[in-house]
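Here it is: the structure, laid out below.
One protein chain is absent from this view; the other protein chains keep their places.
Chain lettering (A and B) follows the sequence in which the chains are written, and residue indices restart at 1 in each chain.
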Amino acid sequence: MIQLLISGLAMGSIYALVALGIVVIANAVNVVNFAQGENVMLGAYVAATLTLTLHLPILAAYAISIILLALYGYIFQKVAYYPLRKKPFITVVVATIGVSMFLKNAARIVWGPQPIYFAGPFGESMIRVGGVSINAQNILIIVVTLALVVFQHFFFAKTSLGRQMQATAQDQEAATLMGIKVSRMIAFTFIYSSMLAAAAGVLLAPIFYVSADMGANLGLKAFAASIIGGFGSVPGAILGGLFLGVLEIFAAAYVSSLYKDAFAFIVLILILAFMPRGLFGEKISTKV
Amino acid sequence: MNKKVLRYLVFILLAAVILSIPGVMPNNYYRGLANLSLIYVIVALGLNFIYGYTGYISFAQAAFFGIGAYTTALLGVDHHISFWLALPLSGIMASLFGVLIGIPSLKLTGHYLAMATIGFGIIVQMLMQNWTSFTHGATGVGNIPGISLGGFTISSASQYYYFLLFFVVLSILVTWSIEHSNLGRSFKAVREDEIAAATSGINLTFTKVFSFALSAFFAGIAGGLYASMSAYISPDTFSFDQSIVFFTMVLIGGAGTMLGPVIGAILLTFVPELLRFMKEYYMALFGIGIVLIMIFIPQGIVNVFAKDGQFAEWITAKRTARVESPQKDL
Partner (left out) sequence: MEPLLTVDAISMIFGGLRAVDSLSMNVMLGEIHSLIGPNGAGKTTVLNVISGFYKPTEGKVLFDNKLIQGSNSSTISRAGLARTFQNVRLFKELTVLENVQIGMYALVKEGIIGTVFHTPYFRKVNKASVEECMALLEMVGLKDKASLRARNMSYGQQKVLEIARALAQKPKLLLLDEPAAGLNDTETFELIKLVRQLQGKGITVLLIEHNMRLVMNLSDRITVLNFGKKIAEGNPDVIQNNEEVIQAYLGKRRAYA
């Protein structure tokens, strides 16, 4: 039970991180980035290459991976978002799907079709707590996610950059009037989102094998998690992610492991059918 | 030259080109590709109802296509039911699922609807993969019976081409008819302004669900044709990625136009194949291509020739003139 709960929370933390990355961008520019899962994959591959091929220390590899993904986030918004910023929502969404196709297949060319095993700092080691043995990596994932969530809270609430990004997300016009450089804030949002993805990637790598396809399902499920929580809400994304992770693990253990990946979407559709704005979303209002 | 004569000449030329395709194609591989593109035209025309005309996103079109394919395949293989009965059942089965997904989607728009349709598509594909006793599982369904008509069995790729062409022409005619009817206008009214549509007496629930069902029906029929033509189907064909490809077909060709999905479906079937010589690079390039198209021609190829909407205006003007005097159409 405890083991299942911990691994569910760990997986849920990963979903939460990816969902956060989707939500911060959606709040800033009203676009769902379908390539967010591929960003996670990219982060994992970069860290794996640095460690396994270039033999860098693992923490250095993590740091470099996050920095490189930040750079990538900037390029991504410059190439795939900025030219489309005035286009309808669906145009941009399809463009991000194009980017995700590119990344997935480019990764297959660069790193080959074989999945790579990339151990974390603790390898396979288990921690024993009162008779239950728990995978150390799972604990690491939960702790780091928690730390990132706390960091994000303070970043947006207390720092000048965070507040400017927040203001941009709430009302671009008002932000412009207040002298905030809106396009720069949007760029920072994309950078931040990619860094979150990289963090999720390096944390996830020891649990999943690193492969070109690892991002596809992850991105969709994180998107589902953010919808379950109530799209656009930061606490909603976190709680939705954790909920989905725990649900999946328990459903796989007690109901059917074949349909493990389906539960997320069944729950999603049920929630949407009865609560069209998710568990924590705002009420719908029609303007006449 | 008289404009009317010119139009007839263009029409005859176009018909000649379309009819000579199987002869022009270098080998059966390309003939098969041409056949596949015809099937995709039907799928894209269907998707155009819900997205192009009614304005609702659906990323589940591959699932409806798959439901149609599995209906024909399983009825044929497990129950020995003739293609001619199985095909309409495929359309009906898909549209029932269209109603099923249409109803919860009524209150949803934008991100929410996109995700609900994605979720539905993924669940359907998982059932195909894992419900082995019913769907034959991940290995797919083989030995699907072919199509025979009054003692004549369709066997070669060229024969299939003309057979499918008949269905494509039928689909285009039906699309045209619906577009120029009360029903078609109610779809477009919902797309343009739901509140004004409701005050005009349009039942929003019925219209949205019907549009979903119609989209699914086209996909289901296409699926039935696909299963019979290929004789073998497997779950991985009916993926989320395939739904995206269908959606891109409509977008690239021009959503909400009749010609757009046709052009989009043909292009997106052939272009990736032409890139295949680049081996593993082609899917990556395909992804870049989608981004470039969204940046440079997001309104779709059909609308590229429009200068401030003049081209579209000219076309609508002509169509409206036809509606005004429908008896001239005979």
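Please note the rule applied: a residue touches a chain if its C-beta (ideal position, glycine included) is under 8 Å from a C-beta of that chain, and two chains touch if they have at least 3 such contacts.
Note that the structure is a prediction, hence the values are computed from the model and not measured.
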Legend entry - Options B:Ser186, B:Ser215, B:Ser230 or B:Thr269, residue touching the unrepresented chain: B:Ser186
Legend entry - Chain not shown: contacting residue from B:Leu33, B:Ala198, B:Ala231 or B:Leu259: B:Ala198
Legend entry - subunit B, residues in touch with the chain not shown (by the definition above): 174, 177-178, 180-186, 188-189, 192-193, 195-204, 309, 313, 316-317, 320-321, 323-327, 329
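Convention: only the chains that are shown with their structure count from here on.
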Inset, instruction - Could you give the separation in Å between the centres of subunit A and subunit B, each centre being the mean of its C-alpha atoms? - result: 33
Inset, instruction - Spell out the residues on subunit B that touch subunit A in their complex, using ranges where they run on. - result: 57, 104, 107-108, 110-112, 114-116, 118-120, 122-123, 126-127, 130, 195, 240-241, 244, 247-248, 251, 280-281, 283-291, 294-295, 298
Inset, instruction - Write out the stretch or stretches of subunit A touching subunit B in their complex. - result: 26, 32, 79-80, 83-84, 87-95, 97-106, 108-109, 220, 223-224, 227, 231, 258-259, 261-262, 264-266, 268-269, 272-273, 276-278, 284, 286, 288
